[in-house]
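The other protein chains are all here in position, but one chain of the complex has been omitted.
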Amino acid sequence: MATTGVHSPGRAQIDARTLRKDRWWLQPLLTFLALTFFVVYSAWRVFSGSNYYSAPYISLFYSPCLATECVEGAHPGGPISWWMLSPALLIAWIPLTFRFSCYYYRKAYYRSFWLSPPACAVAEPHGGYSGERRLPLILNNVHRYAFYLALILNVVLTIDAILALQTPQGQWGYVGLGTLILFANAAALWLYTLSCHSCRNAVGGRITHFSKHPVRYKMWTFISKLNEHHMLWAWVSLCTVVLADFYVYLLASGRISDLVFFSV
Amino acid sequence: MGYTAKFKVWRGDDEGGALQDFQVEVNEGEVVLDIVHRLQATQAPDLAVRWNCKAGKCGSCSAEVNGRPRLMCMTRMSTFTQDETITITPLRTFPVIRDLVTDVSYNYEKARMVPAFAPPADLEPGDYRMQQVDVERSQEFRKCIECFLCNNVCHAVRDHEENKTTFSGPRFLMRIAELDMHPLDTADRRDVAVNDHGLGYCNITKCCTEVCPEHIHITDNALIPLKERVADKKYDPIFSVASLFRRKDKREAPGATPGGSTPR
Partner (left out) sequence: MTELERHSFDVLVIGAGGAGLRAAVEARLQGKRVAIICKSLFGKAHTVMAEGGIAAAMGNVNSNDNWQVHFRDTMRGGKFLNSWRMAELHAKEAPTRVWELETYGALFDRTPEGKISQRNFGGHEYPRLAHVGDRSGLELIRTLQQKIVSLQQEDYRATGDYEANIKIFAEVTITRLLVDDGRAAGAYGYYRETGDFVAFEAPAVVLATGGIGKTFKVTSGSWEYTGDGHALAMRAGATTVNMEFIQFHPTGMVWPPSVKGILVTESVRGDGGVLTNSEGKRFMFDYIPDVFKDKYATTPEEGDRWYTDPDNNRRPPELLPRDEVARAINSEVKAGRGTPHGGVYLDVSSRLPADVIRKKLPSMWHQFKELADVDITKEPMEVGPTCHYVMGGVEVDPDTQETRVPGLFAAGEVSGGLHGSNRLGGNSLSDLLVFGRRAGLFAAEYVDRLGDARPKVTESMIVDAENEALAPFHVEGGENPYSVHSDLQQTMNDLVGIIRTGDEMREALDKIQTYKERVANAGVQGGRAFNPGWHLAIDLKNMLLVAEAVAKAALEREESRGGHTRDDFPGMSAEWRQLNIVCRAHDGGVEIERQPLVPMREDLLELFDVSELKKYMTEAELPKGEH
């Protein structure tokens, strides 16, 4: 039996790793399954390099589409001509880094993938632990940069949603199911991004005297309210991302056609 | 109203011990600590337990009930079913002294390492001026009753005895955050947090927040903001460059609120 952790000499000798009787393993298991699904799904979509555009919709994994070989209509299209791989790889690392270094997702994967710890007061299986003090995990401190870039991406995705108010032929005045999905996705991403802890710090958290910065204090108060539900926004936006991309995939691969609510 | 409940209570000392079975009467409205007292009065007069206020205010009666770190005086019997066996053990992160009593000196040693409040040298008693909005964040942390449940549950020390030398646990990282956000504190505490108290060990898995009987948002309001403040200094050239041109908020005149003396 291990002689560190709860079995260290001097501590109360209790064999069980935990005496919790509730279903503490359920939460990490569900998180594990959900995150694994997302990773597999997005890897497939990002590497496939196909079925990412169906006028007027572009899949968020591919927007902005920066390679010359982007399919026709996938804006803005092209400056990077030497890129041979899937154009998604040019930008997908941004949301990936953002989510990977997100304080909420860190909690989620440390618990469900690393089992460090699997749940509170349940002993973890590892012999040693150094937290986020060394490479590679110390890199999670880049989160704020990912946040700045994610803000830019959010602007792009919002523009994508607005552009989706055009008919496939490029005329303004169009609302399809895809338009709604793109708007919902953009909204969810804004909520997720603005409720970010780095955002909360930047707008006001880093100040010591709120009383001298009333506007920033107001913003901080607002962001703090969003931040309380950061986990919720993290999951909601994850779902809308999959939904938005999958809808475009279905359209682009010709499996369905858009449900049109309004068109000029 | 009363019924007989089944209990398992860990009894022993640093040389060994075991869960011992008891059957005890339980009456309406009682908490776990009442039952432990009844055991003392009727079946086990030398059962060691630490308590004081019996009102959730002093943080003495910390233990693990059914594997979960709790205050015994705030754990109502009505949260269990009548046929459930309730297990009580001492805290499993600190050395046991006897029965439910553990040696929590780790916490006092860490407390002693946190550099004390450093007010401006020339500010006289009675001249302190602080705005309510500026003290509120630190006030949340000062609700702490030092039950040490958070330090007990934190896997960085619970599961890794060897980290006790380098990591102070959520309670004292929160204390550092409290001072860092104190409107009249003049010290920069970020290096201390990382180097002397092991902020990097925290992987923000939030168990401390889950168990805090004062419902302090330890992770969201203290630890993550502290990590962000460290990142401001260590990992963020944008903020560093900006701060070359103007004094950081922390280093700006403390106490410079209306009517306050403003030391320069």
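Here the chain labels run A and B in written order, and each chain numbers its own residues starting at 1.
Rule of thumb we're sticking to: contacts are C-beta pairs under 8 Å (C-beta built on N, C-alpha and C of every residue); 3 or more make two chains touch, one makes a residue touch a chain.
Quick caveat, the model's predicted, so the values are computed rather than measured.
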| item | value |
| --- | --- |
| Contact list for the unshown chain, restricted to visible chains | B |
| Omitted-chain contact residue, chosen from B:20, B:40 or B:85 | B:40 |
| Contacts of chain B with the absent chain, listed as residue ranges | 13, 27-31, 34, 40-41, 45-60, 74, 76, 97-99, 101, 103-104, 108, 111-112, 114-117, 119, 123, 125-126, 128-132, 135, 138-139, 142-146, 179, 182, 257-260 |
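In the analysis below, only the chains that are shown with their structure count from here on.
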| item | value |
| --- | --- |
| Where chain A and chain B are represented by their mean Cα positions, the distance between them in whole Å | 31 |
| Touching residues (chain side chain B, partner chain A) in the complex | 10, 12, 14, 16-19, 64, 66-69, 87, 89-90, 92-96, 102, 131, 133-134, 153, 155-156, 158-163, 167, 180-183, 198, 200-207, 210-211, 220, 224-225, 227-229, 231-232, 234-236, 239, 249-250, 252, 254, 256-257 |
| In the complex, chain A residues that touch chain B | 4-6, 8-14, 16, 18-22, 103, 106-107, 110-111, 116-117, 120-121, 123-124, 126, 128-133, 137-138, 141-144, 197-198, 200-201, 205-212, 217, 227-228 |
